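Here the complex is missing one protein chain, while the rest keep their positions.
Presenting chain A:
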Amino acid sequence: MPAIPADRRPWILLTPALLFITALVVIPMAFILVYSFYENIDLAVDVPAFQFGNWQDLLSDSYYHTAIWKTLRLSVIVTVLAAVLGYIPAYVIAMTKYRHKWLLLLLLILPFWVSFIIRTLSWIHIFGNQGALNGLLNLLGLGDLEVQLMYTEFTVIVGFIHVFLPYMILNVYVSLEGIDPNLEPAARTLGATPWQAFREVTLPLSLPGLAAGSLLVFVLTGGSYVTPLILGGPSDFLFGNLVYDAVVTELNWPMGATLSFALLLLLGSVVILYSRFMGMDQLAKAFGR
């Protein structure tokens, strides 16, 4: 058997994954790119063409710009809230001396056993006019306030956090779990208060997990359309909803293709810029052996 040159071995190992990605991502996305140059002349009637009409619409129509802005803004809000709300349980799970830690981790995975749509819909029963919240207020004799929370940006944010928080918690947990448990005590004996020890040692060492979790939540939020569709009002649309509208409602596939590809470019560049500027390589150096 002829020996395989050492420098080719990684490529051989990567081949199945690359074939998969090419067949299921690159080729379909190439079709979508091509489709974005087609012309839509009537409902569901497209003519193959090579023209930039759809792209021009995207760049000139302020409706699309608003959607991009709304998407980025909401994604940032959801990411920041998820980071803050997710860090605390992750810290508790990582630091607890409770013997059945796996139970706590199981709790995190439990929600995935129920369909994401059903979990999202369940908020209607909580925030809706006849929902649990108003029911509770009624019981307390505050019924006439009739808090209207449903179909607002607030419910959309709650829905997103609800669905994406486990991703944040798991990522932060993994990096907290990898920190030497003696480091915080070491900082304490050197004179740091509990809070200083956390800020100077644990927090920076958990940043890789926090960064990974944040990126994941940001991208997942930025690409969503179901949550605003179910929980949002008419003005709470994201860029993903425009894609949905173009394809499903207006039956304008070329425009849908253009918007899809634009979303890919948008989120793709966020990912690239993010990993550049988060100084991942600096952290890698500190941990490198």
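Note that a residue touches a chain if its C-beta (ideal position, glycine included) is under 8 Å from a C-beta of that chain, and two chains touch if they have at least 3 such contacts; residues count from 1.
The rule is short, and it goes like this: contacts and distances are computed from a predicted model.
Visitor: Not counting the visible chains, the remaining one has a UniProt entry; which protein name from "Carbon-monoxide dehydrogenase large subunit", "Branched-chain amino acid transport system permease protein", "ABC transporter ATP-binding protein" or "Indolepyruvate oxidoreductase" does it give?
Guide: Options "Carbon-monoxide dehydrogenase large subunit", "Branched-chain amino acid transport system permease protein", "ABC transporter ATP-binding protein" or "Indolepyruvate oxidoreductase" considered; the missing chain's recorded name is "ABC transporter ATP-binding protein".
Visitor: Just to verify: which one of A:Ile32, A:Leu58 or A:Ala187 makes contact with the chain not shown?
Guide: Residue touching the chain left out of view: A:Ala187.
Visitor: Using the touch rule from the top, list residues of chain A that touch the missing partner.
Guide: Looking at chain A, the ones touching the missing chain are residues 180, 182-183, 185-193, 196, 200-201, 204-205, 283, 285-289.
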